[in-house]
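Shown below is the structure under consideration.
As you look at this complex, bear in mind that one protein chain is not there, while each of the others sits in place.
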Amino acid sequence: MSLPEKTNKGTPYTPDDLFVPLENSSYNVDHIAKPSVSYWKDAWIRLRQNKLSMAGLIVLILLILMAVFGPIISPYSYDHQVLTNGNQAPSSEHWFGTDNLGRDMFTRTWNGARISLFVGFMAAFIDFIIGVAYGGFSGYKGGRVDNFMMRIIEILYGLPYLLMVILLMVVMGPGLFTIIVALTVTGWVGMARIVRGQVLQLKNSEHVLASRTFGASAGRVIRKNLLPNTMGPIIVQMTLTVPTAIFAEAFLSFLGLGVQAPIASWGVMANDGLSAILSGHWWRLFFPAFFISLTMFAFNVLGDGLQDALDPKLRK
Amino acid sequence: MKKIVTMFLSLLLLIGIVGCTTTQDSSSNSNSGSEGDSQEQSSKILKLNNGAEPTSFDPPIGFDSVSWNALNNLMEGMTRLDDNDEPQPATAKEWDVSEDGKTYTFNIREDASWSNGEPVTAQDFEFAWKRLANPDTASPAAFLAYFIEGAEAYNTGEGSAEDMMVTAVDEKTLEVQLTSPVGFFPTLISNPAFFPVHKETVEQNPEWHTEADSYVSNGPFKLSKWTHETEFVFEKNEEYWDAESVNLDEVHWAMVDDTNTEYQMYKTGDLHTSDVPADLSEQLFDEGKAQVEDQSGTYFYRFNTEMEPFQNANIRKAFAMAVDQQQIVEFVTKGQEKPAKGFVAYGFEDPSGGDFREVGGDLVSTDAAKAKELLEKGMEEEGYDTLPAVTLTYNTSDSHKKIAETLQQMYKESLGVDVELANQEWNVFSTEQKALKLQFSRSSFLADYADPINFLESFQTGHSMNRTGWSNDEFDSLIEQAKNETDEEKRFELMHEAESILFDEMPIFPIHFYNHVYLQSEDVTGIVRHPVGYMELKTADIK
Partner (left out) sequence: MAKYVANRLFAMLITLWIIVTITFFLMHAIPGSPFNQERNTSEAVQRNLEAHYHLNEPVFVQYFIYLKSLATLDFGPSIKQSSTSVNEMIGRGFPVSAELGMLSLAIAVISGVILGIFAALKHNGTIDYIAMTFAVIGISVPNFIMATLLIQQLAVNWEIFPVATWSSPMHMVLPAVALATGPMAIIARLTRSSMIEVLNQDYILTAKAKGMSTYQIVIKHAMRNALLPVITILGTLVAGVLTGSFVIEKIFAIPGMGKYFINGINDRDYPVIMGTTVFYSAFLIMMLFIVDIAYGILDPRIKLHKRGN
């Protein structure tokens, strides 16, 4: 019995040379029809679909543009007083009215926007960097390291902030940089605690274990596995930092830190305008308060969109 | 979904009910006090705001208005100021002054007694005044006693209590020897620092002044209730010698620290008087609702004469003359303050009946052109091509900021100088100002006793109120002479001379004189607010 005989009996003979091996490179059974997109690009695509978030983004951009160009397009300067022209209601001449020293509120509002927006974003950004690094590391390492790092946070929480700030101002003198330092010196601990809590919760989940099994470094696991899954609370915390920073700046001005009069940030203007509610000069409180709220609102809806966009579990 | 909604709504309702019932429980205990009040609706109750918890009702300790405004009505010294700010016999029935004006003999009235029924004695006064100067008491007001012979030595630890020349001759006679003939001594001792204390009570219980139960007073009112940090209540003191003149039955003092809140409480009738929130003063003046009373004090700026460029008198003068006080008062502070063109406030009469300020006239005038000239002259003298940078520092507060911003603009417009502004937390500011670390800073002065010398002595060399580094021998000697001068006319001349030297040299420049702007219910009459001194409720009445 031989093979050729057998073949002759029934099945047609197929010569070996008809079998062409597939080239390795075109071996794509799992071919994905969509082009491969990175995590961030995908997030952006999904963010763009969220109309409300885009509106928030546009408002933020407009606010920034107004902060840059508002004072320039106005015919008034932010510090020029016309004492006889104090507390004028909004009119075609002064769009936002004038303050108690007769200064144009429109110009002052956008001048203040520069400080408030800068301070708010910087504080949120720095809190984010320090908080995520610290909290992520602490939660990931766990054990003794975590314990120690959390005690440091407790100390920072416990120290009287006001004392630290007064010392800061005496040592460093007033200025924007001092404000940023004062805002972030303890500002990041909230973020750190949240990130740590999330990391503690997630670090034993399957995808993290899988990643670690493949030998991913701590940094990679935190960046690729843990952080994206923690984005929700982080973004919420960041959106909270912005208004907190804007108002904290007003409080710091009170201690003599930060930009000096006659420049006024939104927070300081809102503070000054408080007693103006009683006298009916509502515009002195309304405009700064309104723009703080608008910034907040824009930041929040953008944050919501970002949160959805960045959440890997919602990735389609 | 409906289920969830109903579920949560009922939960909310439940919380609401729980909340209400728990609050009702607590209401039954905490409201017992106010129920008591409503029973005596017919009685005359005045509702005032003290602003904060009194520092102390122990006379030598509570050296501030939150303590002394109230204390002034609990206790009474030898004298009391009348409606015209003149000292009238109070606990003292009368007093004699020796030829040289240095020895005072007080006779205490027979019917002066403490709220516990015991008579007020000269020993109580001797004890109280020596206690004021005692270094162990650590009274911040002790320097007021320095007019009494031996008090300063005792206070600084160089002398003893025995050498302080205040003696109870008998139960109702007190003799005091002064260091110099101080004509305003009867006014001075209307100050709460000189109030008597009940010797026996103080010796037995050092904590006597901390609670209403143990508090013993000799004034028109007695302390009947003191809920710390919340409120305290005065009741008419039936033991008071002049109880007949006291109209009010009770005075309730709230402790509201926020002017807006105070004003809102006034609007709803929770208070009978209120301060005026800054932004409202203009409106309330227009409506004729706000009232105004002079206060003896000056809002001013200090130059640091040890720092460039203010070592130069002409530059100092330039900075002073570039300021328009009238504009600041009219458009910035808006409290109907009087613009200040001298340092001593209005309200001090000289022997010929003239007002010290009016006789002294304007010692600094607003003149931009002259200011510019002086600045150039000063810069030439110092060899400056450009003026060294100037920073104006104020302690944080809205009202100080407004004035500082206005000054900044005035300097820019009339001198062409860009001044930097800086604000500091109050305690830091105060420390740095005293240490002469500030170049140009906001200041204020409120008189401790009603005499021009109190204003002027501040700028003697090395005086703790000087804070400018300024020193002038002629000025110092004029002040010394004025202090020892018995002839009033001459004394006033000396003080005028001293003030004009101060303004020739200009280590300071004034902005405005202080006043007190307030609202008061139309039902209330007879509250007296003195330019120097504390609130007077003895004759106050309410419809």
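The chains carry the letters A and B, assigned in the order they are written, with residues numbered from 1 in each.
What we mean here is this: contacts are C-beta pairs under 8 Å (C-beta built on N, C-alpha and C of every residue); 3 or more make two chains touch, one makes a residue touch a chain.
Bear in mind the structure is a predicted one, so any value in this text is a computation, not a measurement.
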Displayed partners of the chain not shown (whole complex): A, B
Among B:Leu48, B:Ile61 or B:Ala278, the residue in touch with the chain that has been omitted: B:Ile61
Chain not shown: contacting residue from A:Phe96, A:Tyr134 or A:Phe247: A:Phe247
Sites on chain B contacted by the missing partner chain, in the whole complex: 1, 3-4, 7-8, 11-12, 15, 19, 23-24, 26-27, 30-31, 33-34, 53, 55-56, 58, 61, 63, 135-136, 138-140, 142-143, 146, 152, 155-156, 207, 209-210, 228-231, 254-258, 260-261, 264-265, 267-268, 270, 425-428, 430-432, 434, 443-446, 448, 458, 463-465
Touching residues (missing chain, whole complex) on chain A: 52, 141-144, 147, 150-151, 154-155, 157-160, 162-164, 166-167, 170, 190, 193-194, 197-198, 200-201, 203-205, 232-233, 235-236, 239-240, 243, 247, 270-271, 274, 277-278, 285, 289, 292-293, 295-297, 300-301, 304, 307-308, 311, 313-314
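Throughout what follows, only the chains that are shown with their structure count from here on.
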Residue ranges of chain A touching chain B (in the complex, touch as defined): 79-81, 83-84, 86, 100-102, 166, 169-170, 174, 253-256, 260-262, 272, 274-276, 278-281
Chain A-touching residues of chain B, taken from the complex the two chains share: 259-260, 263-264, 277-280, 282-283, 327, 330-332, 396, 398, 401-402, 404-406, 408-409, 420-425, 428
